[in-house]
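One protein chain is absent from this view; the other protein chains keep their places.
What follows is chain A.
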Amino acid sequence: IFKISNMKLILHNMLTSAMIKGVKKGYPLLLRATKVELQPVEFDAGFVVHMLPRLDWSGVTAAVQCLNQLDLLQDPLPELPPTVPDDYANNEDFLRKAHIALMQLDVIEGCLVCPETGREFPIAKGIPNMLINDNEAA
């Protein structure tokens, strides 16, 4: 029996449906989660600082908004500013909020959805299945 890990929002930030025929951008994927959980994960400010320029911040805010609307957590995720603040490297309050969203939020059940075609990608055992059929391929 394999133990599983759950999907993190930092992974969601990387995923697109652009390999589907006709999709122009395919990002960010809608997060249709049905079960989520907050995990204790050690905060590493340096790591967050390095990762922030590599993320698509609009994808992060979209995912957090999605989840807060679904109202699956006891307390909503901390709200994030629409853009990364200029002083992010020294802004511990901001870094901690980003860390909670990116690293602590586990998507246990649900699916990812292409924003242009509505095509669903299930998340099974913590791993999103982004395989498509031959007739869907670009």
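Criterion: a contact is a pair of C-beta atoms (placed from the backbone, for glycine too) under 8 Å apart; a residue touches a chain by one contact, two chains touch by 3 or more; residues count from 1.
In this text, contacts and distances are computed from a predicted model.
Novice: The chain that is not shown, which UniProt protein name from "UDP-arabinopyranose mutase", "Transcription and mRNA export factor ENY2", "Methyltransferase type 11 domain-containing protein" or "EXOS5 protein" does it carry?
Specialist: Matching the unshown chain against "UDP-arabinopyranose mutase", "Transcription and mRNA export factor ENY2", "Methyltransferase type 11 domain-containing protein" or "EXOS5 protein" yields "Methyltransferase type 11 domain-containing protein".
Novice: Among A:71, A:86 or A:134, which one is in touch with the chain left out?
Specialist: A:134
Novice: Tell me where the left-out chain touches chain A, residue by residue.
Specialist: Residues touching the hidden chain, for chain A, are 2-5, 8, 10-11, 14-19, 21, 27, 39-42, 44, 46-47, 49-51, 54, 56, 103, 121, 124-132, 134-135, 137-138.
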